[in-house]
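Worksheet: the structure to be examined is printed underneath.
Shown here is a partial selection of chains from the complex, left in place.
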Amino acid sequence: MLIGKIVGSVVSTRKNENLVGSKFMIVETCAGTGSNKRIVAVDNVGAGIGETVLVATGSAARIGCGHETAPIDAAIVGIVDNGAGLDALDD
Amino acid sequence: MLIGKIVGSVVSTRKNENLVGSKFMIVETCAGTGSNKRIVAVDNVGAGIGETVLVATGSAARIGCGHETAPIDAAIVGIVDNGAGLDALDD
Amino acid sequence: MLIGKIVGSVVSTRKNENLVGSKFMIVETCAGTGSNKRIVAVDNVGAGIGETVLVATGSAARIGCGHETAPIDAAIVGIVDNGAGLDALDD
């Protein structure tokens, strides 16, 4: 999984019907866990802007979150507790 | 998911029979959401050139769009509303 | 999907039995659609050296081409028509 911070969200009115009700959050991945890039992940745990979250990608984002038939390839699956080892994620 | 802008399309007359009827759009991913590269994604929402779209990749592009048996690994699954948080995607 | 040009092929006599009969083509991806790298993709449409092709990757290459049980992770699924928007793939 990736770890990142939620930095925003996007809205899509015209979309695949299996995405209706999904919240699209913009997650900036931690420097240590990738290329420091931003991806769009569907929220499954009620996370908000500024929170540090675990993001599952690929088929895990669909099947692991009960959205087997939705076109979702990234999902927020956990909120990381403050101070819980995150310094190990920096280079 | 990735976010990008549709910058063109390609045509393929000789192709896998499960791709007949598919529209192949060239999507340039946003600077913040990857390597600013261009990928080919099948359109599922009636998007046009110049629009900013959500792209699902991997098995989500097949299974989430009702094309379980087509060789599709990237699909446009939503059109992003104007002004809806997109500035958070820039570096 | 990726778009690339076929630049060669490789032969493997000793291989997984589910690959018997597969043609392994070397595809150089277009500059705009990735890292300009070369991958090996199984041909499904009768493409030849020098042709510009669509390549599907991941499970789409198996399931979308009727090779569910073969160890294939990249397949040529279409030949791109000449002059059909390819200039949009250059940076």
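Letters A, B and C name the chains as they come in the text, with residue numbers starting at 1 for each one.
In the analysis below, contacts are C-beta pairs under 8 Å (C-beta built on N, C-alpha and C of every residue); 3 or more make two chains touch, one makes a residue touch a chain.
This one's a predicted model, so the numbers in the text were calculated from it and none came from an experiment.
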Identical protein chains in the complete assembly, only 3 of which are shown: 5
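Note that only the chains that are shown with their structure count from here on.
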Chain centre separation in whole Å, for chain B relative to chain A (CA means): 19
Between chain A and chain C, what distance separates the C-alpha centroids? Give it in angstrom. 31
Mind pulling the residue numbers of chain C that touch at least two other chains? none
So, in the complex, the side of chain C touching chain B is made of residues 1-3, 30, 32-35, 44-46, 54, 56-61, 63-65, 75, 77-81, 84-89
Hey, which residues of chain A end up touching chain B in the complex? 7-16, 18-19, 24, 26, 35, 37-41, 58-59, 61-62, 68-74
